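Missing here is one protein chain; the remaining ones are kept as they sit in the complex.
The letters A and B name the chains in turn, as written, and every chain counts its residues from 1.
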């Protein structure tokens, strides 16, 4: 049984951003030497997300608009989120990460991510402009 | 360590549909010979979902109505989703799959899916009427 762990750091220029990390995950899977198994990818922060969807810029902007619609960054009055009464201003980011999901687990078959043609892994940053960590854990043989 | 991989094909008659796949997953777990471990189940497409919920037709129609409410298939003007400016018409399906989740991981104990009484695995198709693949990966011993 092989188990391999990598923590990577991202720091987005924008407060809200989507970063494609498929190639980075592939590199870690290669380094692990695992030919058959699973890889777990998750942010180590609670205002970010790792998810799988289409690498199409229009769709990524649709995600952004949709998140804002279902969980506005700013309520009419910022204080309408109870979390923001603590001095925080990022309640929306905790909700967005919930909508997009925390983590993904991907199958490794024949040493490769066992993906369909359009599957791409993204890191969704909802409160960035600072160092954040992503955990990649590979397990198999 | 045993690792077993199966790709199955689904092609729904309806564009939007929910297909119960619990028995198919059980069959794959049986074939794997794994008695203790995990099974990952995910669509290999980004307009579909694998999730666990109740096998009750009223609830499945509630899901359908709720998805439409939170992410309408058609905005007033179809072009209101940026993704649809690329010639696609399925932006809604990418959002629905996000709401329902991409994948599920299920524990295997004593050779069986370690489920509560009402847990059932569904494939949610949001842009069907064509061949789609589901990946089932079993890992354990």
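Keep in mind that, in the parts below, contacts are C-beta pairs under 8 Å (C-beta built on N, C-alpha and C of every residue); 3 or more make two chains touch, one makes a residue touch a chain.
These numbers were taken from a predicted model, which means no experiment stands behind them.
Student: Per the definition of touch given earlier, which of A:68, A:89, A:103 or A:120 contacts the omitted chain?
Tutor: With A:68, A:89, A:103 or A:120 as choices, the missing chain is touched by A:103.
Student: Using the touch definition up top, pick the residue from B:22, B:53 or B:86 that touches the left-out chain.
Tutor: Answering carefully, the residue with contact to the hidden chain is B:53.
Student: Residue by residue, what part of subunit A touches the chain that was omitted?
Tutor: Touching the missing chain: residues 1, 3, 5, 38, 40, 42-46, 70-71, 81-86, 91, 94-95, 97-99, 101-103, 105, 133, 135, 137, 139.
Student: In terms of residues, what is the contact footprint of the unshown chain on subunit B?
Tutor: Touching the missing chain: residues 1, 36-38, 51-54, 56-59, 61-63, 65-66, 70, 99-101, 104-105, 107, 109, 114-116, 118-119, 139-141.
Throughout what follows, only the chains that are shown with their structure count from here on.
Student: Suppose each chain is reduced to the average of its Cα coordinates; what separation in Å results between subunit A and subunit B?
Tutor: 20
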